[in-house]
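Up next is subunit A:
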Amino acid sequence: MWMGQTETTVLKLVRQETLDATPFLEELRAYPSGHNIKNCIQCGVCTASCPLSSEMTETPRKIIEMIKAGMRDQVLSSDTMWFCASCYYCTVRCPQGINLAEVMYGLRTIATKTARNLSAAFYQTFADTVRRYGRMHESDLMVRFALRTSPLSLLKMGPLGLRMLAKGKMSLGLPSAIRGAKEIAKLYDKVAEMEGGV
Partner candidate 1 sequence: MSGKDTFEPRIVAFLCNWCSYTAADLAGIARLKYPGNVRIIRVMCSGRVAPGFILKAFHEGADGVLVGGCHPGDCHYLEGNYKTLKRKLVMDRLLDQFGIEKDRFRLEWISGAEGEKLARVANEMTERVRRLGPLGRTRERLARADALELRNEGGAASG
Partner candidate 2 sequence: MAGPKIGVYLCHCGTNIADKVDMETVREYSAALPDVAVSRDYKYMCSEPGQDLIRADIRNCALDRIVVASCSPRMHEPTFKRACETGGLNPYLMEMANIREQCSWVTSEAAAATAKAKALVASAVRKARLLEPLEDKTVPVNPTTMVVGGGIAGLEAALKIADAGQKVYLVEKEPSIGGNMAKLDKTFPTLDCAACILTPKMVAVGQNPNITLLTCSEVEDVSGFVGNFKVRVRKRARYVDVSKCTGCGDCAKVCPVQTIDSFEEGMATRRAAYKFFAQAVPNVYQIDKRGWPACRAACPAGVNGGGYLALTAEGKYDEALALIRERMPFVGICSRICFHPCESDCRRQEVDQPVAINGVKRFLSDWEVKNNLTPAPPEGKKSGKSVAVVGSGPAGLSAAYYLLAMGHAVTVFEKDEKPGGLLRHAIPRYRLPEEVLDRELERLKTMGVKFRTGQELGRDFTLASLRKEGFNSVLLAIGAGSEVSLDVPGEDCPGVHTALSFLGAVSHGQAPPVGTGVIVIGGGNAAIDAARTAVRLGAKNVSVVYRRSRAEMPASIQEIEAAEREGVKFTFLASPVAVIGTGKVTGVKFVRNELSSDVDASGRRRPVPVPGSEYDVSADTVVVAIGQTVDLGSFDPKERQELAAGHRVKAGEWGETALKGVFAAGDFVTGPASFVEAVAGGRRAARAVDAFVRGQALPEPEFRMPAHEDPLDLSHYDASPRHQMPELDVAGRTRSFAEVEKGFGEAEARAEAARCLHCSICMECGECVRACEAVAVDHCQRDEVVELDVGAIVVATGYQQFDPTAGEQWGYGRYDDVLTGLQFERLSNASGPTQGRLLCKDGREPEAVAVLHCVGSRDKNYNEYCSRICCMTSVKFSHLVREKTRAKVYDLFMDMRTFGKQYEEFYNRVAAEENVYFIRGRGAEVLKDPKSGKLMVRVEDTLLGVLREIPVDMVILNPAMVPRADSQRVAQVFGIQKSADGFFLEYHIKLEPMKTATDGVFVAGTCQSPKDIPDTVAQGAGAAAEAMTLLLPGSVRISPMTGEVRESLCSGCHMCVLMCPYSAISMDEDKALAVVNEVLCRGCGTCSATCPSGAMRVRHFDNSQVLSQIEGVCAE
């Protein structure tokens, strides 16, 4: 086998004019614990404490550095924040007292609202499905996700979907109703109200 270029994002020269950290930092300041990101001294304890950092494309520490450098698009398209398991080790151990877990939540919210990100779209679709039916419905989820992002992907998912049907992991009809479906919807409304403009 020939050795070729890896698939990771390779950054070459970064022109200073393309980077302005202030707007992104301001955006994050609206979230709890987004106020002291600039204190990060890049020690790497967060990465080394995180149980999932080896799965992420960018380590948590690198994400913070990218935020500080103003690389908004790259941050929002990375998969780091979607891997966060909320174990809070990073927050507990950070020597600068940065609440990284909260920063990850903030990044997810921003990504969901503003970025064209597959993971964000998946999360959104999941949430919509649960709101609609009060429970998960796999076929609804997959169809809506595909329609939202890339309809042709439905074809690719076809074989998987058939196997799931065969094993009884998926059904094609509408799901049975739950009691309290209205309460679930109220929960969603309340959260939206609490989030306000955020």
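Note that a residue touches a chain if its C-beta (ideal position, glycine included) is under 8 Å from a C-beta of that chain, and two chains touch if they have at least 3 such contacts; residues count from 1.
As a selection rule, all candidates are chains of the complex that A comes from, given by their letters.
What you see is a predicted model, and the numbers here were worked out from it, not measured in a lab.
**Q** Out of the listed chains 1 or 2, which is the one touching subunit A within the complex?
**A** The single touching candidate among 1 or 2 is 2.
**Q** Which residues of subunit A touch candidate 2 once you look at their complex with the stated criterion?
**A** Contacts found on subunit A: 41-49, 53-54, 58-59, 61-62, 92-97.
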